[in-house]
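Below is one structure, written out as structure tokens; comments come after it.
Left out: one protein chain. Kept in place: all the others.
Letters A, B and C mark the chains as written, and numbering starts fresh at 1 in each.
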Amino acid sequence: MSMALIKNRKSDIPDFRVSSGCAVFGILNESGTCFDGRMILEGIKMMHDRSNGLGGGFAAYGIYPQYKNDWAFHILYDDDAARSRMEDILKKSFAILYFEEIPTKRSAAIDNPPIIFRYFLKLKDIYSLYERNVPVDSFSEEDFIVDFVLKMNARVQGAYIISSGKNMGIFKGVGFPEDIGNYFRIDEYKGYLWTSHGRFPTNSVGWWGGAHPFGLLNWSVVHNGEISSYGRNQRYVASLGYECSLSTDTEAITYLFDLLARKKNIDLEIMNMILAAPLWERIERMPEDDRELAMTLRIMYGGALINGPFSIIVGHNDFMYALNDRIKLRPMVAARKNEYLYVSSEESAIIKVCPKPDIVWRPEGGIPVIGRIRKKD
Amino acid sequence: MPLKLNQSEFVVERDLNKCISCEVCVRQCSNDVHEFDADDKTVLSECSKCIGCHRCESLCPTEAITIRKKEAEFKENSNWQPAHIKNIYRQADSGGVLLTGMGSDKPHTVYWDHILFNAAQVTNPSIDPLREPMEIKTFIGAKPESLEIEKIGDEFKLKTKLGPHLELSTPILISAMSYGSISLNACKSLASAAEAFGTFYNTGEGGMHKELARYAKNTIVQVASGRFGVDRQYLRSAAAVEIKIGQGAKPGIGGHLPGEKVTADISGTRMIPQGSDAISPAPHHDIYSIEDLAQLIFAIKEATDYLKPVGVKVSAVHNIAPIASGIVRAGADFVSIDGFRGGTGAAPQAIRDNVGIPIELALAAVDTRLREEGIRHKAAIIVAGSMRSSSDIIKAIALGADAVYIATAALIALGCHLCQKCYTGKCNWGIATQDPYLTKRLNPSIGTRKLSGLLRAWSLEIKEMLGGAGINAIESLRGNKEHLRGINLSETELSILGIKHAGQAW
Amino acid sequence: MKRIFIDEQYCIGCRLCEIYCQVKHSKSKKILKAFREGQPDVMSRVLVEEIGSNSFAIQCRHCKDAPCVGACISGAMTKNENTGVVICDEEKCVGCWSCIMVCPYGVIKRDLKASKVASKCDLCSDEEEPVCVKNCPNEALKIIDTDKNIGGEYGEK
Partner (left out) sequence: MGKNKNIFKTDYLIIGNSAAGLSAAENIRKNDKNRAISVLTREKYSNYSKPLIPYYLAGSLDPGSLYFKKRNFYTENSIDLKTSENVVFVSSSDNIVLTESGSQYLYNKLLIASGGRPIMPQIKVIEKTGKSYSLGEAMNSVNGIFTLTTLDDAIRIRKHINEYSVKTASILGGGLIGLKAAEALLELHLSINVIELSDKLLSASFDKTASDIFSEVIKASGSSIYCGQTIDEIYVENNSITAYKLSSGKKITSNLLIVAVGVLPDVEYLKNSEIKTDGGIITDCSMKTSAGNIYAAGDVVKSQDVLSASERNMAIWPIAVKQGAVAGANMSGASAAYSGGFLMNSVEILGMPVISLGLSSIDNEDSTQDLKVYKAYDMGRKIYRKIVIRQNRIIGAILIGAIERAGIYCGLINNNVDVAEIGQNIVKEDFGLIQLPADYRKHLVVGEGIEV
């Protein structure tokens, strides 16, 4: 791989779509007990072969308990000038409670990393802040954040918000996932839900911001696959206000989740009936009520059907959601051990960190694996 | 012999070594080209009458006949093409408007031929439609703004009901062709193929013949400016209603079925007196503006108890995007857009060849405009205007169409040889004629089989191409322009189409 | 039993059935040879009737209780009990025309070209499908096995 293709700065963002093969791994402690990042690191390392050094990353939930009610932004900068530009804008809308450069451990494996800061923010009055003429009752703080993040990422030169939720953070960059994990010292964080991603981009370059997980609000998405419906999904979310600036499948999927689960209030239990809609022949065999529901969802949200091969793990403060494409063109294995739920591209990663799971299964295509936090500590 | 400037268009070549004087050609030609000479026991042919329909050639049991184009060898002139000269001769003779049939044959850019489709390789597996389900089921209708779903215990209950929809087994419908412009046997073939294949045909503006009533559940009925055959029963019996404003081949033009063609059967179907001219005015005389259209849409919805999708068909003209937007906002559940290459039974040649815009550009413009306005979900888009192959269709869907209408292709499946003489009423293939001697040439059971065959073949090809692109549901292709690339197109064309040029990656 | 059914509605009067019948029953079985100099060497056993836009092709109906068999004085005309096909054994036929006299369809002809015998449809028993049916461009003629269509449109009544 020519080094010329490895881009570390936002100014290097490719203007074309990035698709890739990958490894995904997620661990959730359903009782909400936090554990450090070593387990996820060990697991994703097992699937080294599924990455090619062009991207790796982690999403961790529960890592900022002292700021759990505040917006935690991870922002990637090309240079200090970009940082001051971004901070000026931040200050207009937010009160910055605390910020720092994210501590890292330099190593030979990580080449020329960008500057990465984290901020804990409190939003000022959104109604006075929000510039658009939008009816107040249909607008929420979340909508503002989404709008803000998408706009900043599109407009502010040299700055890129990679993580924008609460009590969660995304750590990612160009390199093998284990090197990225070490670089970000994730063994020093404790969270109840970890997801990770090792990347094998094929027909594209990699850059730090484009590594996965992809995050927006509390959503983080890791994804293995190349979705053939991208153009359709992208146009669908675009017509509903989500401009895909990164041209990645993961980004489009993240927006689909935010759109459907948060804005359209679609229950997690039936998200799969949209994203990996059951085949018509299955719908036709359903009992009357279910059939009408499934059919209506398919007709209504055809633009949100994700087609082509994918296995995704979606992290959120309240749950971990994993889904395979409807005809299972990509691998996905799930396992449970006590309060732990594991989802992985390969069983090897699970066995590495949990040698004797209570149960291991291969979720059917289109049938989600959902783990929820029962109680938080 | 009077001075005849006009020249034969075709040469009938008869291989006398092969001709067995069986007179099949004599009996099959409605233009009286062939004649049996009892004295010589040979068949003679008068080329000047030949219109190039190839019926005789097709039925000659010994392949003794070849119909060839006769090129008028005028002195070379790049400006004055033979067609211009011949048309002037014809018009100087007749003093009238030049009529023609079927879609434009002029060499305008066919954008389908400048668009290439994608396939998956390595990073994304292609899907084999022979082994995996490949879904092309398509729905036509409006979608609500949002769905309300109630969760009761573990059960989810749909609270919002979807509006009326047409369910198609394939994203292909059969476009409007009226009984009158085509024969009843042709109508039956179209209707019964639509039924057999799980899609819909369109009555056109001719009303619904009683023998076609049995296909009502696969019928879209048309309400056109002449309002022929329109009554409550007509509207209510159909699966959907389409208000016809314009037709791609003749935007801005009405229609005229001469009284002598208004037979008892046609009179009954059109609900007009036998022998009276059936005139479709150029505009609907109750629609002089978009708000009038809105009123008609709702009048029809009222008449059909809001149980049927109501659509509007317009020609693709320069301002098509805002027109379509207006139609959607006027309450149409689907918009049918007919490109300027679309067919017709009869149209002034000048209009057919020079008015309107190609469907590809119209479609892209409309889809983009509706998306920009956030109203794309409010109506389905059906496009028409020369869908010549499954690849045209798959490209149309990737450009944003929900489904396509086929008409010329359907008639070709029934035997049409595109001789463009539909307006003469002497169609030798039994399609565009009401002459009982000719109409019986189209056996609807063959017609049904052939058209079903075409629908099946195209559906299979669509599935193959979908699978090749790693997609197994047609909705994932709809508006998915990432799977299209332009070739030999200008920046402007690419930008209107919203596609990248071949060679550009994602 | 296989029977040819006639759909008068869709007979287009092209007479290809007659032509191919002649070819099939000619010596050469080749169309150009059979019609050399416009003189087919045998007669067609199917006959197209036509007035205006009405036309149909008719050939032996292979009647259940065939009058021609009952009228045949030489035993040439027989009905095969298994296939139901009525055949005229041209070796036995003496040309008395009793069959012509009683056939209500008028589909038996004097074949004066070959030998003086009654000529009638043999359902092309050596072919998969009678040639008139096979070559009817509009499927106005159909061959249907009535045994397999019991109760159907074409079932034995």
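Heads up, the rule we're going with is that a residue touches a chain if its C-beta (ideal position, glycine included) is under 8 Å from a C-beta of that chain, and two chains touch if they have at least 3 such contacts.
Here the structure is a predicted model, which is why all the values come from computation and not from measurement.
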According to the contact rule at the top, which chains on display are touched by the left-out chain? C
Cross-chain touch to the chain not pictured, restricted to C:23, C:103, C:123 or C:136, is C:103
Listed in rising order, the chain C residues that touch the chain left out are 3, 5-8, 47, 49-51, 54-56, 58, 61-65, 67-68, 70-75, 92, 94-106, 108-110, 153-154, 156-157
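Going forward, only the chains that are shown with their structure count from here on.
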Can the chain contact pattern be summarised as a line, a ring, a star, a complete graph, or none of these (other)? line
Chain nearest the overall Cα centroid: B
Mean-CA-position distance for chain B and chain A (Å): 47
Centre-to-centre distance between chain C and chain A (centres being mean Cα positions), rounded to whole Å: 78
State the interface residues of chain B toward chain C in the complex, per the touch definition above. 17-18, 20-24, 27-28, 41, 59, 61-62, 430, 435-437, 440-443, 445-446
In the complex, go through chain A and note every residue touching chain B. 16-21, 202-204, 225-236, 238-240, 247, 264, 266-267, 269-270, 277, 279-281, 289, 292-293, 295-300, 302-303, 305-309, 326-327, 329
Going by the contact rule set out above, which residues of chain C touch chain B in the complex? 7, 9-16, 19-20, 31-32, 35, 38, 52-53, 135, 137-140
